[in-house]
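Let me give you the structure first, and then I'll get to my questions.
Note that this complex is displayed minus one protein chain, with the remaining chains in position.
Going in written order, the chains are labelled A and B, and every chain counts its residues from 1.
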Amino acid sequence: MRVILLNDRRAERDAMVRALPQDTYRVEAVGDETAALAAIAREAPQVVVFSVPTKGGQDLARRLRGGENASEAYLLAIVEATPANKELSNLITAGVHDFMRRPFADIELIERVKAPERLLRWSRAVSKPNAFDFSAALDVNALRSWRTLGQLVAEDLGEMAGQPFAVSQGYPKQLNGTAPCASIPMSLAGDQLELRLSIVADAVATQWIRGTLLGDPVAPDNAVHDALRELANTAGGALKRAALGESITLTTGIPRDDSSARFPGKHQCWSLELEGGAGCLAVVGEIRARSNERISAAQLAEGMVLAHDIRSEGGVLIVPAGSRLTATSANRLAAMLGPRYFLEVAPAS
Amino acid sequence: MDRHLMLVTTELFAADDLPVERCSPPSEAGLGKETYCMSSIGYVGNGVKGVLILAATRAAAEAWTRAAGGLECDLVDTVGEFSNMLLGRLKGRLLKEGIPISLATPLTVIGDGLRLSVAPGVSSWQFFEGPGWHLGTRLDAAFEAGFQRKETATAPAEAGDAILF
Partner (left out) sequence: MTARVMVIDDSMLVRRQVSAALKTPGYLVTEAIDGVDALEKLAGLTDTKLIVCDVNMPRMNGIELLEKLSAQGSAVPVVMLTTEGQPELIQRARSLGAKGWIVKPFKPEFLVATAAKLAPLGA
């Protein structure tokens, strides 16, 4: 295993080199960042051990991680005896995997440098192409709720609007790329799929939103966009509840404006006409493949969706698969599980 | 399970403009020497496990590949993908029956005169014919003692519902 050791304290650096068995590790020890980056560029290391400076440790970690050949390296940081909690969490965010506090014994250094070997062996074993990966090949198009999406959405939006919609298949011809649009992502994390529901309003429907939904014919654009987001939210809810009836659990995200109104994924469209020529809304349902990521619990963030259950050591369910994380729950889980707990998530949309 | 397999096979190919009809085995040995490709996908659920096998003639694989807009070299991928879609549709139907399953990834082979040895009595082949080609499907399922279907989930609340606890 190749180890790059970056430490500007010469005596400590020499001691670390002597501590690591030469028959197991090929250690290249350097005293500054430039030499470390050059060493990484010459030959990819499996482990990078570095002494965190008084200031700028997070940035140093990022630069080491960002160096050519370093994206897969295991980063082990050496910190002072009582580092601030914020310093540690900043280092984790920057990509550091583990820490050692000064002063440390030789045996601790050896054990911590050994740890990534076990992780690498395990990681290779589960990523073999012929291994059972149990990722479900859900055929979304076979779901009745997906095939009848236009009608489903029309019913709920009609309730919201206080009037029925006339539904037809196809994208309204009068809509162009500049029409106001809001979309809501809906995750199937276990299947590495994302469904995206979009609502697009033509010019007449936009005025209808102002006058009827908002009760203000001169309501500002941001109010119209907010209303469209809520229409997308309602549409997402309709699909989610219908899919539940087919034993499919979708995780809804937060609706947002979608200025492009472009739909690159496989999609289907419906046109919802308002009564009395009051305009037309387009409903677009898109299917996108979305690869999950394997990350440290310390990297959990708002918007991520858990791809599997999280259980305690005793097997008690803590958080079920499909849960969408808020900032609150992401922080709570990160604190509970720690940086060495790795889990699979669908990234935030 | 066999009925579901027959229905999803018919549905899948119809959805791709490749209508098929159930037929008798083209020969005493099923597809016999005409077997050119086979794909198998394992699956497992709570108390049940098995494998889906799809076998087809060369003409079938070529027809499916053309329908999917692929090239000659894509035959293996196409056959694997069709078996994947088939089991995906079956998964949806089995879910409604209270039998959730997880799927493995397909293993596909192509070559002239493929032969498959399967344990007798576990399941049986179903054969279908399309325009100028044949395919066979087979779903093996082994249920453990005490297997029980999962209870269908309570229906979700609907729009406008107001519940006071």
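Annotations for the structure displayed:
Simple rule for what comes next: contacts are C-beta pairs under 8 Å (C-beta built on N, C-alpha and C of every residue); 3 or more make two chains touch, one makes a residue touch a chain.
Source: prediction; values computed, not measured.
Remark: the omitted chain is touched by one listed residue; of A:A223, A:A278, A:I295 or A:A321 this is A:A223.
Only one of A:Q58, A:S145, A:S187 or A:T252 touches the absent chain when the whole complex is considered: A:T252. Shown as candidates are A:V17, A:M160 or A:I295; the residue that touches the absent chain is A:M160.
In the full complex, subunit B touches the omitted chain through residues 153-165.
By the touch criterion stated above, the residues of subunit A touching the omitted chain are 156-157, 159-160, 213-215, 223, 226-227, 229-230, 233-234, 236-238, 240-241, 244, 249, 252-254, 302, 324, 326-329.
As a working rule, only the chains that are shown with their structure count from here on.
Here the CA centre of subunit A is 32 Å from the CA centre of subunit B. Within the complex, the subunit A residues that touch subunit B are 129-130, 132-139, 141-143, 155-156, 159, 234, 237-238, 241, 244-248.
Subunit B contributes residues 11, 15, 42, 44, 84-85, 87-89, 91-92, 95-96, 100, 102-105, 107, 152-153, 155-160 to its touches with subunit A in the complex.
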